[in-house]
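The complex is shown incomplete by one protein chain, all other protein chains being positioned as in the whole.
Right, subunit A next:
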Amino acid sequence: MAMMTYLEAIRKGIEEEMARDENVVIFGEDVGGVKGGVFGVTKGLAEQFGDHRCFNTPLTEGEIGGLAVGLGLVGYRAIGEFQFADYILPAVNQLISEASRMRYRTKGDWTAPIVYRAPYGGGVRGGLYHSQSTEKVLFGQPGLRIVTPSSPHDAKGLIKAAIRSDDPVLFYEHKRLYRLLKEEVSDDDYVVPLDKANVVREGEDITVIGYGMVLNHALKAAETLSKEGYEAEVVDVRSLYPLDKETLVKAAKKTGKVLLVTEDNLEGSIMSEISAIIAEEALFDLDAPIKRLAGPDSPSMPYAIALEREFLVNEEKVTNAMRELAEF
């Protein structure tokens, strides 16, 4: 066991997999050389594994997307880093038209095991283009998996599972969590499944479903509410696509009161789909309308401090929403 931040856990997971399998390669903008990424996730990997396995690309996200697919076709396990999840947009054609369809359109003759890493999320004064939750852009593309860890333990196990997976996996990393979270992480060679949500806290009164920064708000809010006599079941979605419907529906049925929290805009987020699933599968077990807590429907998160705060779901907003639902 070692104390590790969320960021260090991701790096550790990548390092272990690169040591374990010489076919694992990693690249992106500023990823190679001595810098090792703008956040430092890949720091030291070029020195440890050589400049051929950890390297810089030009500023070409479409190329990063397709380079990973091409390497996958000839037996490598490529990890392509998009410097910010906001910058993934030029690569969407490669991710949807190529990565997510290669296996299906050849009935498994050609496959592309890939991990696309992308730091997402706000609260870092990143303005419109360094704060977004772009996972919904790629959500609902069968063939592509989307996962995101919400703790250092999961960060290491999930990145390792993503690298070993034979599917293309979009790995979203919450950039606010990079250095905020620190916990004991096992030195063991463990993996966290790519297709399972995680019940992080058990409770009988309300169910809160979220991922990333807002999940950590929900966990703190749950402690506050516990003192007030309400016990919350808190579920980390973790597998954003395909969703782990079984775990989500079970948790919804358990308390009959569901709060869905996302840092994304209210409309058209992944929570909208989770809401539809719960409505279809658990309506007669519900004791209150499904409630969503999200950012406003403004185009991304503005820079000015008052505007950023207004956009962000914070611990107070989550606590209030949970209390309101508990009292319903």
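By definition in this document, a contact is a pair of C-beta atoms (placed from the backbone, for glycine too) under 8 Å apart; a residue touches a chain by one contact, two chains touch by 3 or more; residues count from 1.
The definition used in the following text is that contacts and distances are computed from a predicted model.
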item	value
Name per UniProt, for the chain absent here [options: "ABC transporter permease", "Acyl carrier protein", "2-oxoisovalerate dehydrogenase subunit alpha" or "GDSL family lipase"]	"2-oxoisovalerate dehydrogenase subunit alpha"
Sole residue of A:18, A:68, A:118 or A:222 that reaches the chain not shown, by the stated touch rule	A:68
Sites on subunit A contacted by the missing partner chain, in the whole complex	25, 52-53, 57-58, 60, 62-63, 65-76, 78, 90, 93-94, 97-98, 101-111, 142-143, 145, 165-167
